[in-house]
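Heads up: the structure comes next, in structure tokens.
One chain of protein is taken out of this complex; the other chains stay put.
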Amino acid sequence: MSQIEKNSSLWSYANPRKFLATTERVMPFLWGAALVCLVVGLVWGFFFTPDDYRQGSTVKIIYLHVPSALMAINAWMMMLVASLIWLVRRHHVSALAARAAGPVGAVMTLIALVTGAIWGQPMWGTWWAWDPRLTSFLILFLFYLGYMALWAAIDDPDTAADLTAVLCLVGSVFAVLSRYAVNFWNQGLHQGASLSMDAKENVDDVFYLPLLVCIAGFVLLFIALVFYRTGTEIRARRIRALLARERAGA
Amino acid sequence: MMPDLGKYTDTVLTAYAASILLLALLVALSLWRGRRMRIEMEQLEARTRRNG
Amino acid sequence: MAECAFFRAAQSGMRVVMDLTVSDLTIARGGVPVLAGLSFVLEPGHALILRGPNGIGKTTLLRTIAGLQPPVSGQITGAQDRIAYAAHADGIKPTLSVVENLRFWARVFGAGGIQPALEAFDLTTLSERAAGSLSAGQKRRLGLARLLVTGRPIWVLDEPTVSLDTRAVAMFADAVRAHLAWGGSALIATHIDLGLEAGVLDVTPFKASLAPAAGANAFDEAFL
């Protein structure tokens, strides 16, 4: 409990100035840590892990595919939480953080899709299969596109924040529904778990450790990007406010 | 230096190239826009202060 | 439905006693405060004319009082479900006839007949015409006639006399007088003299200063 009490000062980061000042200080470490983890994890995975006896060297794609897929979903979760905070507590930084995470999540989804398709080419004999997982990610990508488009289309920042937050909420429900619907619709081209990239039992320790480092790298990169982009959004918002005041004063 | 990727060389290399390209693009665009907004805000704040 | 009827009855009972009170109101347009520290009381049977230059925030004020947008700070009491709002757009459907348009709003507001409203704005001869074929001034009269069928005690009007000729302006002034005599009240933003015995409130002195308002969320000061 006392921990929570202490952390209640977390809300002070909802102050844009405080947020900018704090992130400014941690940004170099975040970028550095993300870069180190990514380089170590990917180099380790690419150069120093054996081939899988069934998938051959294509197993190396998991170091990109799994972390990006994970972040594609986590980014949406983060947007959902940030949207809720905005709707309940009306902290602008929260809404701007959700906006900042959108394109990052979209790129993560795209990476997961592209690596999945590239992996599927030799494994399934086709670039694109309407496999439930790939399909769900394609739908998630469409949700990201809609979310970003709505932010971009609305001029007034508070209106945009409100509308996108509600869209994120409703979209989350429908994304989960779509996942079930897609599962129902196609039980899967996957020949069981053995030929999947996502199944845990498929991942030996040799692959697992570098994979963990890569996941850490993607998480850190995501945090760094979201912090940085939120800072950008705060500045853009400030520019807007200053211009509006200038116009009102003139 | 280069590990032997067997018959899947193209597949693996394409996946890595595409992913790294996408990530680099995202980071570059973020940094570019971030820098522009920072400069613009500083100019504007300086102007506001000068005008009182 | 029964509950609704009950509330309406309770409302009409209170009509005579409730003032519209605005206290220390700050309103914003597009996130920028435009008017601050505004207070006034509008009693039943009285009208208040709002004046001020274009762009000062009269429309924003009226929309805030009508409940269409939340105030930045301050209180509005006595407005809940008692306001009939009319602005530049009349909500008139061109393919419906005059009577159909009016009857629709009468039914939505659960109020009585439309005949008095038609007569007050001299629309009886036009009643079967499609609203789309009316002239701008005739449309405006139809939009104002809508106020009468709402049965609401407080009229909040934004430039109600746009495109009305002198005869129609007189009709409108008569309608407002009748409304006040009945115990209603009216808050009108207008530039012309309606010949009403009404208080005048010039909102120019309440123009919000460019410094962030003290009541605003301190967290977000960087945005104001």
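Quick notes on this structure:
Each chain gets a letter, A, B and C, in the order it is written, and its residues are counted from 1.
Here is the rule we use: contacts are C-beta pairs under 8 Å (C-beta built on N, C-alpha and C of every residue); 3 or more make two chains touch, one makes a residue touch a chain.
Everything below uses one rule, namely that contacts and distances are computed from a predicted model.
The chain that is not shown carries the UniProt protein name "Heme exporter protein B", picked from "Heme exporter protein B", "NADH-quinone oxidoreductase subunit J", "Multisubunit sodium/proton antiporter, MrpD subunit" or "Branched-chain amino acid transport system permease protein". All shown chains touched by the missing chain in the whole complex, by label: A, C. Considering the whole complex, the residue from A:Ala117, A:Ala181, A:Val219 or A:Ala248 that touches the absent chain is A:Ala181.
Shown as candidates are C:Val41, C:Leu96 or C:Ala198; the residue that touches the absent chain is C:Leu96. In the complete complex, the hidden chain is touched by one of A:Trp31, A:Phe46 or A:Phe143, namely A:Phe143.
Screening C:Gly55, C:Gly110 or C:Gly183 against the full complex identifies C:Gly110 as the residue touching the chain left out. Looking at chain C, the residues touching the absent chain are 4, 8, 63, 66-70, 81, 83-85, 87-93, 95-96, 100, 103-105, 107-110, 146.
The set of chain A residues touching the chain not shown comprises 139, 142-143, 145-146, 149-150, 153-154, 159, 162-163, 166-167, 169-171, 174-175, 177-178, 180-182, 184-185.
Here, only the chains that are shown with their structure count from here on.
Across all inter-chain contacts, the pair with the most C-beta pairs is A-B.
The mean-CA centres of chain A and chain B are about 15 angstrom from one another, to the nearest whole unit. Between chain B and chain C the centroid-to-centroid distance comes to 52 Å (mean Cα coordinates, whole Å).
Shown for chain C are the residues that touch two or more other chains, of which there are none.
Interface of chain C with chain A (complex): residues 30-32, 34, 210, 217-224. Here chain A touches chain C in the complex through residues 14-17, 90-92, 156-158, 234, 237-238, 241, 244-245, 248-249, going by the rule given at the top.
Listing the residues of chain B that touch chain A in their complex gives 3-9, 11-12, 14-16, 18-19, 22-23, 25-27, 30-31, 33-34, 37-38, 40-41, 44-45, 48.
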